[in-house]
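Pasting a structure here, questions to come.
Omission of a single protein chain aside, the complex is shown with its protein chains in their original locations.
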Amino acid sequence: MKNTFGNHVAVTLFGESHGPAIGAVIDGLAPGIPVDTAFIDKLLSRRRPAGDISTTRHEADPFVIESGVFEGKTTGTPLCILIPNGDTRSSDYAATRFLARPSHADYTAYCKYHGFEDPRGGGHFSGRITAAVVAAGAIVLSALNRKGIRIATHIASCGGVSDRAFEDLSADMTALDERDFGVLDETVADRMMNAIREAKQAGDSVGGTLETVVTGLPAGVGEPWFDTVESMLSHALFAIPAVKGVEFGAGFALADMRGSVANDPFCMQGGAVCTVTNHSGGINGGITNGMPVLFRCAIRPTPTIGREQETVNMQTGEDATLLAKGRHDPCIVHRARVVVDCLTALVLADMLTGRFGTDWLGTV
Amino acid sequence: MKNTFGNHVAVTLFGESHGPAIGAVIDGLAPGIPVDTAFIDKLLSRRRPAGDISTTRHEADPFVIESGVFEGKTTGTPLCILIPNGDTRSSDYAATRFLARPSHADYTAYCKYHGFEDPRGGGHFSGRITAAVVAAGAIVLSALNRKGIRIATHIASCGGVSDRAFEDLSADMTALDERDFGVLDETVADRMMNAIREAKQAGDSVGGTLETVVTGLPAGVGEPWFDTVESMLSHALFAIPAVKGVEFGAGFALADMRGSVANDPFCMQGGAVCTVTNHSGGINGGITNGMPVLFRCAIRPTPTIGREQETVNMQTGEDATLLAKGRHDPCIVHRARVVVDCLTALVLADMLTGRFGTDWLGTV
Amino acid sequence: MKNTFGNHVAVTLFGESHGPAIGAVIDGLAPGIPVDTAFIDKLLSRRRPAGDISTTRHEADPFVIESGVFEGKTTGTPLCILIPNGDTRSSDYAATRFLARPSHADYTAYCKYHGFEDPRGGGHFSGRITAAVVAAGAIVLSALNRKGIRIATHIASCGGVSDRAFEDLSADMTALDERDFGVLDETVADRMMNAIREAKQAGDSVGGTLETVVTGLPAGVGEPWFDTVESMLSHALFAIPAVKGVEFGAGFALADMRGSVANDPFCMQGGAVCTVTNHSGGINGGITNGMPVLFRCAIRPTPTIGREQETVNMQTGEDATLLAKGRHDPCIVHRARVVVDCLTALVLADMLTGRFGTDWLGTV
Partner (left out) sequence: MKNTFGNHVAVTLFGESHGPAIGAVIDGLAPGIPVDTAFIDKLLSRRRPAGDISTTRHEADPFVIESGVFEGKTTGTPLCILIPNGDTRSSDYAATRFLARPSHADYTAYCKYHGFEDPRGGGHFSGRITAAVVAAGAIVLSALNRKGIRIATHIASCGGVSDRAFEDLSADMTALDERDFGVLDETVADRMMNAIREAKQAGDSVGGTLETVVTGLPAGVGEPWFDTVESMLSHALFAIPAVKGVEFGAGFALADMRGSVANDPFCMQGGAVCTVTNHSGGINGGITNGMPVLFRCAIRPTPTIGREQETVNMQTGEDATLLAKGRHDPCIVHRARVVVDCLTALVLADMLTGRFGTDWLGTV
């Protein structure tokens, strides 16, 4: 369904980087969910470019809730949240209108939309749209928190520097909640940021991996075959620009394990069924088993870089050379963290609402 | 939508491992597609267990097309293909009914279906259901072939042994088309099979990775945000039991590259826009760019193994020990190859039909 | 979604009149619903042609449940029910292959499927497919009954003869449950049947209206805008071949009332909110108000009649005259009654499952 995702709680995204506004409509939210605008602000600021490791575009992201909230709580009818665009410098893009930026969506959008697409700042393919995901997801994320479900993502690696793995989940998640640069081992933060700065100075960019954990999910959520938890999450995650890989639990490393090692033995703990290890990432047969859901996303380096690149002129069909002007990020891994959190919240809210009905998310 | 996938060409799966039959309904197929039952047979036989590296369950897979075909061609109305189950030994499972097999869907199905699920042979969570995917996908795959679109998957690694990468795509795809054990470098086949045999003798299992390539896709297919090619493919691929990771192009390796290396420069070749490298796997911004689409799936080792494992009794809530009887595969990587091909065909047929209309797939 | 309907409980239909089989897949059913094959049989026999007022085609309708049921109860995974076709006389149709029967789907199917459609007996457009709706719906209808929700349809008019309106709902519904020819006032049954016989003797056909009532629905079911109860029901009802009008409550008669007459005043009755009248048919703003849901379907006279009709040859594009051979019904109103009941059950089960979650329908 193109720009709508979800069967029970559905989010619809719209907007272009340099158009009047971007935004999201969330439909199917339970009535009675408190809408905390300060929390939305907090998450939006986490996505916002900051300091010398991001684009210099300044986005204050003042959002407007156009519908679906009454007296501070969700009504249950569609919630539209709008973020007007500001600080757009469209002239940066005019000169290179038909020079496709390598590995960006310029050429494919041109093929699909025949030149009618809005080329300014990447149009609808801009990472800017993820601000709408964050605004919408923040509302859902706080609703999940009230139900005892927590979501946290850390920068597992960036620019060749690795963070440590999750250890004490509860403490790690609390720590991440307060950090602007989302690493578990704070000593790696400077090294990652330096790697980003070096790439920037070299007119280049870096990528990384994000690792996400979700706790508090009941066992028995997910659907066989096409709406497995992995299917639904990966569907949404691959929609984030720059995500090129998704793996659950031990993921690709499972391919080299033997079953006797990979299998997670069940055991009783405090009257509850648990697993001794969690190589499956909390999901068996596509359905939650009550253990933490764990997954990683590969984030490619930002395709827009500050160097001359070989490309073609889409209009004339001739080889060309491009030196991108515009402002761009040498790395989006740290900014994408909150996008993954929020999109994960939207997907899980959808699945839980399907499982337990339309009132569930609003109850405590 | 649970067991239905696709917006334009939709496949619906049904069946349990030891029930009367499994099957699939494909809706939205263009009229006039030739249905070659020999080709369906060929692909089904490729999925079928064979030799000493598979389960000893014998599935002749005689299928019946119940609807949607008239005089050897698709009518355009729903095509139901049914595969009766045979050679089921349900008694193998009765004794261990409530002992959850580690990393299998027994426990999660129990949580979701409250004990009403069919436990025999894994029920609806059995890999057996993939035979229906193959039968349905074979019809669509041959239709895509007629449109010049080819799909091939090789065993990139298995049991710790790696195949070579794709080189001459056309030749490699033709070779794979004729091989029962799908590797590019035939010298690794024996080593992989030996690794499987060794695991089997040790009462264990192995996993691996599958790499798939699709050629002939036009540029401009895919939708922004939620129906990107990556989103749609990963949604379907993660539905295959045992898939725990999916990556496109260079995938997770992109996380460690710099943008200047990761980017695929465009160039003109014979009047067409191409890319010099293909780290993006033929997809930019979620939309095809005309280059080969390339992705890899991580396949976990089969969870059912021939050794004693720690687990719990789901009914009594007590720790327990399980020694699985039943017949099981020490490896399903080689059998999953054709499942990936067929599911990929179904997803792409869906996206192409949305792009070009309901007649397109049937025309030549 | 073409041949699939429902967001939470979804039914997928397949089959052609003279193909190997017709059938349905129901997905999203709660686990633990008892499946009473005798009840399925009873409802199928109610749809079956009988006596001298129907086609002489004999359909014993022996169905097979291929999946989704274990030990007599739904598993929660897709339930496929198959009805093999028998007593087909395809030769009846060969001679008139390209002569479009007026007001039948022959010509429109030809335009859509370009001649690849199965023309025998109307193919996928045959009323025969409604047997699959009945088989699938019977399972859901009995589940709703266990939840205190009842559905009954009577022949409000047929061949110009009118039945009385509903009076004592509970008694009327019980009576209808036992009648093969579904009228409330049994004295009109003969008059209706005579009208059918007269039409038949004249080589003609008659239509009628069906009126349906649903009791026991909780208030607060339905969704604003596009998934109102009226929207969902009408969507499904207009899929039944021959339905050309649907109205809720007083329906078209409301157009001529004033608001002061049309409005249903609320009042308290035994501690519950009720309405004094029920011109709205139990639905306000698209959502149930707890009163009986009431609607009527207009059923056109069967298009296949026993007289010469003017038409065209679709292949040659020439005017032509058609005298349909084949066996056909002079009236399908009485047979459609149970189809409406069953389709209504499927739609409401879908909406209730969305409202209350995936377990709801299986609990008591």
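Labels for the chains are A, B and C, by order of writing; each one numbers its residues from 1.
Rule of thumb we're sticking to: contacts are C-beta pairs under 8 Å (C-beta built on N, C-alpha and C of every residue); 3 or more make two chains touch, one makes a residue touch a chain.
None of the values given here were measured: they were computed from a predicted structure.
When the full complex is taken into account, the listed residue touching the unshown chain is C:Ser157, out of C:Ser17, C:Thr75 or C:Ser157.
Of C:Ser45, C:Ser231 or C:Thr363, it is C:Ser231 that touches the chain left out of the display. Although one chain is not displayed, chain A still touches it through residues 1-4, 7, 10, 12-16, 19-23, 25, 27-28, 31-32, 64-68, 70, 73-80, 82, 112-114, 116-118, 123-124, 359, 362. Although one chain is not shown, part of chain B still touches it, namely residues 7-8, 77, 224, 354-358, 360.
Touching residues on chain C toward the chain that is not drawn are 1-5, 7, 13, 100, 102-109, 111-112, 124-125, 129, 157, 160, 199, 202-209, 218-228, 230-232, 234-236, 238-239, 241, 243-252, 254-260, 262-268, 271, 273, 275-276, 279-281, 283-290, 298-305, 307, 309-312, 314, 317-319.
As a convention for this text, only the chains that are shown with their structure count from here on.
Homomeric contact chain A/chain B: same residue numbering on both sides for over half of the interface positions.
Rounded to the nearest 5, the angle that brings the Cα atoms of chain B onto chain C is 180°.
The most central chain, judged by the distance from its Cα centroid to the centroid of all protein Cα atoms shown, is B.
Put simply, the chain farthest from chain B by mean CA position is C.
Chain centres here are Cα means. That of chain A falls 45 Å from that of chain C. Averaging Cα coordinates per chain places chain B and chain C 38 Å apart. Residues of chain A in contact with two or more other chains: 7, 224.
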